[in-house]
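Missing here is one protein chain; the remaining ones are kept as they sit in the complex.
Presenting subunit A:
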Amino acid sequence: MEGLMAFWAETGIAHFEAGQLLMMGVGCLLLYLAIARGFEPLLLLPIGFGAILANIPNAGFTEEGGLLWYAYHVGIETGIFPLLIFMGVGALTDFGALIANPKTLLLGAAAQFGIFATLLGAIALNLVPGFEFSMTDAAAIAIIGGADGPTAIFLASKLAPDLLGAIAVAAYSYMALVPLIQPPIMKLLTTPAERSIKMEQLREVSKREKIIFPLMVVGLTILFLPAATPLVGMFCLGNLMRESGVVDRLSKTAQNELINIVTIFLGLAVGSKLSAGEFLRIETLGILVLGAVAFSIGTAAGVLMAKLMCKLSGGKVNPLIGAAGVSAVPMAARVVNKVGLEANHQNFLLMHAMGPNVAGVLGSAVAAGVLLAVLG
């Protein structure tokens, strides 16, 4: 009988708290979104499962010495996992569309307004009782507007580690919701005539230009914004491996095996931050709301900038491509293509939208560098 009592004392049932059950529910919701709805399954699945593991009473996964504890401390606290993912993204990115039409970099820059406007919004939220975001918290929340998961996790791990779980979940959820959030904003800000503008075909880009590009980006970062070199440097390393054509093996590893392995552990480690004590707070609600605002403002700023470019170029730029200035590669570009096709069945904007899309990745990395330099 004593043995049975001891066993009972070790079961999950005897130790569940309401918060833990609720967080397991959140984990199950993430699993549902990933499996049944196909929302960013590569990340939401491990994050959801991590959330379940992190809330098991008596399991010790997230306590010092546990698997999730190690995954978090080795990979996220040090910033290594998001940077390795960034290298893989660099190896996956083709800058051809951007090099062919470099003016689209301005769209990627404009869309970062979402980040900085949200910084203001997060501080303003302090007026509501119950919220107390410091400037570094606000910066880490604002970066959700960059719509770039690794950047958001990297910055949050540096500036506001205790908000990391909520920020990562918000960032990836909104990236998955791009096809729902962006089109209404895009349609609101453009006329059907503007949406059906056809753009000239892009020129061919030589291999030499593609090789020089990452080197040039790193060079500029070294000169002007060293704080962004971890992100930009890894990104450009991946891109150089891809474009140089001499290290196909490394490039393939960075694009596939390495990024996959890191994604598993990154997801689990982020999920481990979804423990009841850290997630079930009023701040989380604020972060989710601010993230959506950041995203919407970024999209709107990109579209407005593209409208300006359209006017200045005499109607050669379709304003829709501005929406791709928030990163979320390649989802945002696909959404632009889809909305463009709705307005004009012959209008394929995908390649034109890839320019601002990859510019958005650079833009949000630069914005993260600025925030780190000022507040870090």
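Going forward, a residue touches a chain if its C-beta (ideal position, glycine included) is under 8 Å from a C-beta of that chain, and two chains touch if they have at least 3 such contacts; residues count from 1.
Here is the rule we use: contacts and distances are computed from a predicted model.
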Checklist outcome for this item: Record lookup, UniProt, unshown chain, options "Ferrous iron transport protein A", "ATP synthase subunit a", "Probable oxaloacetate decarboxylase gamma chain" or "ABC transporter permease" -> protein name "Probable oxaloacetate decarboxylase gamma chain"
Checklist outcome for this item: Given A:20, A:93 or A:112, the correct residue touching the omitted chain is A:112
Item to check | Residue of A:92, A:212 or A:264 in touch with the missing chain, whole complex considered | outcome: A:212
Next on the checklist: So one chain is hidden, and I want to know which residue out of A:180, A:193, A:220 or A:261 touches that hidden chain in the complete assembly.
Outcome noted: A:220
Checklist outcome for this item: Per the touch rule stated above, subunit A touches the missing chain via residues 98-99, 102-103, 105-106, 108-109, 112-113, 115-117, 119-120, 122-124, 126-127, 135, 138-139, 203-209, 212-213, 216-217, 220, 224-225, 359, 362-363, 366-367, 370-371, 374-375
